[in-house]
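One structure is given below, encoded as structure tokens.
Let's look at chain A:
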Amino acid sequence: MSVAAIKKYEFAPADSVDKFHGAQLLYVGWEDHLMFCAPFAFPLPPNMPFAALLEQVLPPVYGYHPDFARVDWAKAEWFKSGKPWRPDASKSLAENGLRHKDVIRFRTPGLTGIAGSCS
Partner candidate 1 sequence: MSTVFIALQANEDARPIIEAICADNPHAVLNEAPGMVKIDAEGRLVVRRSSIEERLGRAFDLQELQVNLITLSGHIDETEDEFTLSWNA
Partner candidate 2 sequence: MDMQATKKKLNLKEKYRAMTRDLDWNPSYQKLEDIYPYASYEGVKIHDWEKWEDPFRLTMDAYWKYQAEKERKLYAIIDAYAQNNGHLNVTDARYLNAIKILLTGVTPLEYMAHRGFAHAGRQFPGAGPRVACLMQSLDEIRHAQTQIHSLSNYNKFYNGFHEFTHMFERVWFLSVSRSFFDDAVSAGPFEFIVSIGFSFEYVLTNLLFVPFVSGAAYNGDMGTMTFGFSAQSDEARHMTLGLEAIKFILEQDPANVPIVQRWIDKWTWRGYRVLTLVAMMMDYMLPKRIMSWKEAWEVYFEENGGALFKDLARYGIRPPKWLDQIAQDKDHISHQAWCTFYNYALAANFHTWIPSEEEMDWLARKYPNSFDKYYRPRLEYWREQAAQGNRFYNKTLPMLCQTCQIPMLFTEPGDPTKICYREADYKGEKYHFCSDGCKEIFENEPEKYIQAWLPVHQVYQGNCFPEGTDPTAEGFDPLAAVLRYYHLESGRDNLDFEGSEDQRNFAAWRGQATTNA
């Protein structure tokens, strides 16, 4: 369907990748840890290694949670757009197939939040 309008109705998207100064947006969610009320949005360089996401970007973000210190990245299960997905930590975001505004989630088996409440 399209917008009912009195004349041609066409606009450029407000959030195309060219507007982010060389970065692309990546959304990240941690399953079963809703103390962080929503997934996060990060502007990241596409050539950043995936390992840097795990080692530099995420720790200050999730570190407040007592479960985070117990995360074993080797056992983490990853999902991209909800489907199982396997990242290669030595490759860049782009080489891992991550495009602007992709959403990934990770599940950390055995870790289910504060008192098992998925908080």
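Details
One rule holds in what follows: a residue touches a chain if its C-beta (ideal position, glycine included) is under 8 Å from a C-beta of that chain, and two chains touch if they have at least 3 such contacts; residues count from 1.
Inclusion criterion for the candidates: all candidates are chains of the complex that A comes from, given by their letters.
What you are looking at is a predicted structure, and each value in this text was computed from that prediction instead of being measured.
What touches chain A in this complex, out of the candidates 1 or 2, is 2.
If you check the complex, the residues on chain A that touch candidate 2 are 1-6, 9-16, 19-21, 23, 25, 27, 29, 31-32, 34-43, 61, 64, 81-82, 99-103, 105, 113-115, 117-119.
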